[in-house]
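Below is one structure, written out as structure tokens; comments come after it.
One chain of protein is taken out of this complex; the other chains stay put.
The letters A, B and C name the chains in turn, as written, and every chain counts its residues from 1.
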Amino acid sequence: MTADSRAVGATEELDLPEMGQWALVWRRFSRHRLAYLGLIVLVFFVVLSFGAPWLAPYPYDKINMNDNYSLPSAKYFLGTDELGRDIFSRLLYAGRISISVALVSTLLSSLVGIIVGAAAAYWRGVTDMILMRLTDVMLSMPTLPLLLVFSKMLREYPTLKDTFGDYLSVFVLVTILTLFGWMYPARLVYSSVLSLRETEFTEAARALGSSGWRILFSHLIPNSMAPVIVISTLGFGQRVVLEATLSFLGLGVNPPVPSWGNMLSQAYAYMLRNPWLAVYPGLFIFFTVLAINFLGDALRDALDPRLKV
Amino acid sequence: MRNYLIRRLGEMAVLLLLISALVFVILSFVPGGPFDLLIFSNPRITAAEIKRLNEAFGFDKPLYIRYFQWLVDVAGGHWGTSWGIAYGRPVTEVILARLNNTLILMGAATLVSVIIALPIGIYSAIRQYSWADYFVTSLSFFGMSMPTFWFGIMLIVIFAVGLGWFPTGGVSTYGLEGDILDRIRHLALPVTVLSLFNVATWSRFVRSSMLEVLRQDYMRTARAKGLRENVVIIKHGLRNSLIPVMTMLALEIPGLFSGAIITETVFSYPGMGRLFWDGVMAADWPVVQGLVMITAFLVIACNLVADVAYAVVDPRIRYD
Amino acid sequence: MVSRKQALLEVKGLKTHFFTEDGIVPAVDGVDFSVAAGETLGIVGESGCGKSVTALSVMRLIASPGRVVAGSILFEGRDLAQSSQEEMCDLRGNRMAMIFQEPMTSLNPVYTVGEQIREAVQTHDRQISDGAARVRAVEMLRMVGIPLPEERYRAFPHEMSGGMRQRVMIAMALSLAPALLIADEPTTALDVTIQAQILELMKDLRERVQTAVMLITHDLGVVADMADKVAVMYAGEIVENADVYSLFREPLHPYTQGLLASIPTLASTRNQRLNVIHGTVPNLLRLPPGCRFAPRCPKAMDICRQVRPTLRDVDGGRQVSCWLY
Partner (left out) sequence: MNSEQSTVSRDAKAVASNGKVLLSVRDLKKYYPIRGGLLRRTVAQVKAVDDVSFEIKAGETFGLVGESGCGKTTIGRTIIHLLTATAGQVLFDGQDVFKLGGGELKRLRRDMQIIFQDPYGSLDPRMPVGEIVGEGLRIHNIGDPKKREEMVRETMSLVGLRGQYARRYPHEFSGGQRQRIGIARALVLRPKFVVCDEPVSALDVSIQSQVLNLLTELREELGLTYLFIAHNLAVVKYISDRIGVMYLGRLAETSVSERLYEHPMHPYTQALVSAIPIPDPTMRRQRIVLKGDVPSPVNPPSGCRFHTRCPQYIGDVCKMVEPQLVEKEPGHFVACHLY
């Protein structure tokens, strides 16, 4: 048997212990101390917000006019607002809405973006032209003005009003954030699939007789995911801010549903009376977004294919 | 190059047409009409009278006819009449009155941002992983994570309400309209707010672009020639790293308009952004439509200018 | 031909290490060699053996996280390992010049090739007028065989082919008639016929400019063709040092022997098994305790696995780092 002789140079022990892709990514990621901290902060906020019904000391809409504008105390952890509602409780419930809006719209935009980008790069030709021109057009539009106009339009729509009631504004926000957010992942997936199509491993799959669909799902899309994960993480942070901004401008989440943005909007009105009302929600937003940004930055490094080990 | 320009200008026209149609259609779906204010101020007016008015001004015609009418009007320089915030005044007049303020604000903010972001981005790239780099990096993370409007509110709370150093908003003090110093005092806080986010993101971008250039082989060639390090960085590094930065700045223009809406609203600054918000809240569609068109035009034009400038700076790019 | 001349460059005990997150990588770990004026030294070895790092160390162009940690680099009587960056700037491009492997990326894309050569001239000759420096640059372009040099002066790098760009690099490097030219795989990225052009050009210019050359390559054919002396590198050290004729006639180190035997040549018979070197190059982070080649060496003895050999003199003015000798 010649196997022994041909084994020369190949069968020596591999240098590193067996390690999957994700274990490798995790190892690189965990070197970023700030990102680690960011992850902990983020988990903390998420648990706090989604545990609001169990963790919050008061319902978010419990009005107590006798206690309005109270300062932090044993009774009201962070004080109360102009209607005497407990700020801390409201922050938790608001966080649940703010984080959900950002998360759901991020996931939806990524999904739409992946589909659009992959479809354009896969089919090329007319599909490519239509989809990518649309992406370019959407990217070159001034976003915030259009977001405001769209939001205004959708929230006046009678049938939607009937369906969603108080949560109409939440639905509208998720819709418009998705509508104006899919272009970034789409572009990434598009260019990534285009360049992956030219790689030798894709050609090898074709040479083996693999169908186009099979290549798309087993090679092209999985290999395009790293940058999408990074941009979606950062996009998640941006959407938390965007939710707050739109709510602040009155065209995001509207009371009675609490969100960090509309808490700030109300606080703005009573800013001169009690500036603290504006401080807390802002800090919550700030730390959440900061944590997400650190996370995204570390992921960018950890998922960078140019780096080894 | 000429072919390229013709193609791009053609595309630009199509794009503007598309945006205008899109916005026109969206706005037409929103309830509210030109005579809402009339109904509000004069409760005795009857539905029949409103209907007659609508017919007289052509508001009852089908959507596409109204759109074409609007297009023809725009081509003739007539952008419609405000029916909300500045009742009865021509849209062009309303917008032009505000244009100046916004351009000053945006210009000042862009200038300040570039002046700060460029050097610190370059410096932290050259001294990668130094404490200065970590400091700049951390600061830019703070800047990126800060919601702009909240930062504005905090500045007002501290520096305007608390310390009283700056006015809470507006564009000038009553009676001091021509005073340059007073104008600057009014600009200080909004410019700070607009610049913070820009400096944070732009300096990161400059840094990574510079780092990319520092890795290039030709930088090693320049050093091997015996050039002093500062010459290597400035002559060979900077020019190459600024090429992508230019593109980025062009793509940031839409962001500036968005920033203007937020900042002008927080600081009650009478510019286009504030006008836009007022217009949306008051359902003053002619004004909103006009503003969207102007913004879109500026954004697209900036993109085109950036692409052309790109070809000028980078000899490898040739458009044909 | 190879006489005992005064050494132009003498490197002793050079160690260049990279301080990475995974540990210290001893890319160059105690290297000795010398180059006499007008002489060509070939440094050969496979990828990752430290030959390029050696070249960059001599130029003092090692960037963080790498650092020259020990040894001396005597060049024209002064120790470059101790020189300030300021002094190095005066030497680089002037007394010692370097050309690189990738002609496609080694020139700055935003300046014309003429400007880049002129810059090299003016950096070291500050008296020279713009016009004279320009004339000099055109002259250099002509000397390296670029057709229509006056016109090509205004060309941007992307408008030239790889071979032409490598000529520009050579023109730039030789524009101040350096005493030492370091060529780091100058023809690796080029096609065979273009490689032949560049090698001929280098031979010709070496005579005309009277420059010593340190030629770094993985191609033993190129070394045999160009070099007077050869240093063979393996895993950060020099395993054998000899004049080119003795080395190819009678390689001493088992690694050199293996390397020579494993190249298919035009003379080798079709389909006859090629000699192979077992295994792969060791990871520099986990080097074997003794001789670094011992795990792959067919002649390894017990001592080889325990004690690291040093480069020692053997007959015929040669040096080898092996327990067999």
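Basically, a contact is a pair of C-beta atoms (placed from the backbone, for glycine too) under 8 Å apart; a residue touches a chain by one contact, two chains touch by 3 or more.
Remember, it's a predicted structure, so these values are computed and weren't measured experimentally.
*Asks:* Which one, C:276, C:300 or C:314, makes contact with the chain that was left out?
*Replies:* For the chain that is not drawn, the touching residue is C:276.
*Asks:* Just to verify: which one of C:113, C:164 or C:252 makes contact with the chain not shown?
*Replies:* C:164
*Asks:* Could you pull out which residues of chain C are in touch with the chain that's been left out?
*Replies:* Residues 46-47, 147, 161, 163-164, 191-197, 199-200, 218-225, 227, 244-245, 248, 258-260, 262-266, 268, 270-271, 273-277, 280-281 of chain C touch the chain that is not shown.
*Asks:* In the full complex, which bits of chain A touch the chain not displayed? Write them out.
*Replies:* 2-3, 5-11, 14-16, 18-21, 24, 199-201, 203-210, 214, 218-219, 222-223, 305, 308
Following the convention adopted for this analysis, only the chains that are shown with their structure count from here on.
*Asks:* Quick one: which chain's Cα centre is the longest way from chain C's?
*Replies:* Result for max centroid distance from chain C is chain B.
*Asks:* What is the distance in Å between the mean C-alpha positions of chain B and chain C?
*Replies:* Taking the average C-alpha coordinate of chain B and of chain C, the gap between them is 54 Å.
*Asks:* Touching residues of chain C toward chain B in the complex: what are they?
*Replies:* Counting only chain C, the residues touching chain B are 59, 61, 85, 88-94, 97-98, 100, 102, 105-110, 119-120, 123-124, 156, 158, 169, 172-173.
*Asks:* Spell out the residues on chain A that touch chain B in their complex, using ranges where they run on.
*Replies:* 137, 140-146, 148-150, 152-153, 156-157, 237, 241, 244-245, 248-251, 264, 267-268, 271-272, 275, 278-279, 281-282, 285-286, 289-290, 292-294, 297
*Asks:* What does chain B use to touch chain A in their complex?
*Replies:* Contact set of chain B toward chain A: 15, 18-19, 23, 26-27, 29-31, 141-142, 144-150, 153-154, 156-157, 161, 254, 257-258, 261-262, 265-266, 276-277, 280-281, 283, 288, 291-292, 295-296, 299-300, 303.
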